[in-house]
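Submitted below is the structure of interest, expressed as structure tokens.
Of the protein chains in this complex, one is absent; all others appear in place.
Chain lettering (A and B) follows the sequence in which the chains are written, and residue indices restart at 1 in each chain.
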Amino acid sequence: MQEPIFSLLDVERTYELRRPGWLNRAPRQLKALDGVRLDLQRGDTLALVGESGSGKSTLIRLMLGLEPASDGRVLYGQRDLAQLDAEEKKRFAREVAFIYQNARGSMNPRMRIEDILAEPIRLHRLCADSAIPERVAALLDRVGLPAGLRPRFPSELSGGQIRRVAIARALAAEPQVIMADESVAGLDVSVQAQVLNLLRDLCRESGITLVFITHDLGVASYLCEKIAVLYLGRIVEQGPTEAILNTPRHPYTRALLQAFPRFDMPLKASLSGEIPSPVDLPKGCRFAGRCPEAQAACRETDPALTMFDAERQVACLFPVASAQ
Amino acid sequence: MDCAVAMNLEAAAMPESQEPLLEVCNLSLRRGQAVVLDGVSLALQPGETLGLIGESGAGKSTLALALIGLLRAPEVRLAGSMRFRGTELTRLREADYRRLRGNKIGLIFQDATAALNPCFTVGEQIAEPLKRHLGLSKWDRRERAAELMHSVGIPEPRLRLDAYPHELSGGMQQRVMIAIALACNPELLLADEPTSALDVTIQAQIMELILDRVRALNSSAIFVLHDLALGAQVCDRIAVMYAGQIVEEGPSERVLTSPLHPYTRGLKSCVVELGSRTLVPIPGQVPPLNAMPAGCRFAPRCPKAKAICGEQRPLAETRDGRQVACWFID
Partner (left out) sequence: MTEALNVTALTRESQWKRRFLQPMLRQRSAMVGLAIIALYILAAVFAPWLATHDPTAQDLMASLQGPSAAHWLGTDSYGQDLYSRLLYGAQLALIIGFASVAIGLVVGVAIGLAAGLMGGRTEWVLMRIVDGLLAFPELILAMAFMAVLGLGTENVVYALALSFVGPFARMTRGDVLQVKNQPYIEAARLMGLTTAAIIWRHVLPNVVSPILVQAGMRVSIAILLESGLSFLGIGVVPPTPDWGLMIAEGRAFITMAPWISGVPGVALAILLVALNLLGDGLRDAFDPTTQKDA
């Protein structure tokens, strides 16, 4: 078995919220991530699916090294991210690329597209300076954009074009892992289709490892072969996409599937109640409050992510028995 | 005339033909040089739900805003007719329109956080239309506001009456918006992407709630949506809009499962569904508003376009129980 490219071992991320007021009461704990276990193999395409407060964005930030884990370890290859030296950090920056949700905001508004794309190439000294314009043109071509966009500024491009430039920039350093945060949210369906096709083709051609955050199960199933479903900071189900979408084992995954609009199914609100706040979580399973199958044991024990079968992991005391 | 055909079709489809609640006939809306809405016609019966589906820039929100009278001269120029219960809206005086807005016609905005006034409590904002249109006393208003909050599923309504919008979650804020829109039991509810900003499990709850309330009041509803599948689940009829025109209109099941217009077909083939194997994007882009092509507006991107498509705009034809605006329907 290959060594995984990313390993998360019981990772936790806690924020302390100081309460307003003069009395120094104990600060409240916001556990954005709680007991996350994840192994990412080279070439995997993984979708992180969750709603607000699920912690998916925080998870990506930890994997990128933007924030330290409060507990547990984030391993890249065999090295702990918190202990990389300067040389290794530079290598990591080159090998792992991130595409922001706010693609336009992630680009300097006063830099031209050609300079934005040239920056990573120049920084990591991937080719001679004279060869850079050619590389930039090749990158634009790969993401299906005309070369005429080179001298333009980000504010002059449409939403779809900017997303593609963001993908091109991520590819510029020839990374091994691409992480993307909701890269197709808010786009028109046709543009969304184009960007999704582009990402899928890229993954298939170059075997890049992809970690894709999305709230849209359809996008997840189109792009990724594996899914990790997050709820309030924990991965509640993880495994191959097709299997999970056909036979979800965690009640939350099942509820997500039912809520997802489909042509062949009538509207059904599968879950009642609001998504609770991750501040000061109650004892026991974090989903017990809304779970239609919750039992007494669920409010006592907090289930960890455990193997359900060879490929599936579920964090539930009473997983859903068979396909509905 | 598209209009007359539409009316006849509607009348023929309804067993007991009633007078339509809303009739839009050849409505055009111009903003400066741009023709944002071009000859839009539709009819809505009481108790019916209609979905306006399209991509951004298609004019669906514009149509909703025009219906509720938030887009009027001199910012825009309206031509054609919009009749609500027989009253011609395009020539209505502002004072008369104000009596309709929030009263007989309600509007749910997309972004509840932006649409709610942060300076007033939620209870006050729900009570506002009650005060304006129904003239209820302060005590009655509070009672009714609490009732409304309860009907939209807000727990502990009496306690929440004095909450400010920022103290509520996104889903709760949207419920408040719905309460405000439904406060005076409107006959027509307009909902502009009411759940786009919400998480998917909350979206399902909110949509179910809106449908439930609309049916309870026997009102009609027009939903502006970009999600086709949601449209199929929620609406009786669908009107697909492209570049300010309605290209296909009819019962939602038929329009969305076996579309006739090339644009609707294009949309279907590029929408991501669970288990999609391939997505076929529609080539090209929506032309800018002030540079619309003559003839059929979709022709430059249409795989079936022929010469006539670039010259003459196709009229709506009735085919298989719906209206399609295309020269080459098969």
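Going forward, contacts are C-beta pairs under 8 Å (C-beta built on N, C-alpha and C of every residue); 3 or more make two chains touch, one makes a residue touch a chain.
These figures come from a predicted structure and were not determined experimentally.
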Touch partners, limited to displayed chains, of the chain removed from view: A
Contact with the hidden chain (one of A:107, A:143, A:177 or A:298): A:107
Identified contact with the non-displayed chain, of A:18, A:89 or A:204: A:89
Selected residue (touches chain absent from view) among A:133, A:186, A:240 or A:289: A:133
Touching residues (missing chain, whole complex) on chain A: 64, 66, 89-90, 93-94, 98, 100, 102, 105-112, 114, 119-120, 123-124, 133-134, 137, 147-148, 150-153, 155, 173
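Heads up, the rule we're going with is that only the chains that are shown with their structure count from here on.
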Rounded Å distance, chain A centre to chain B centre (Cα mean): 33
Of all residues in chain A, those that touch chain B in their complex: 51-52, 158, 188-194, 196-197, 215-219, 221-222, 245, 255-263, 265-272, 274-275
Chain A-touching residues of chain B, taken from the complex the two chains share: 55-56, 169-172, 199-205, 207-208, 211, 226-230, 232-234, 256-257, 266-267, 270-276, 279-282, 285
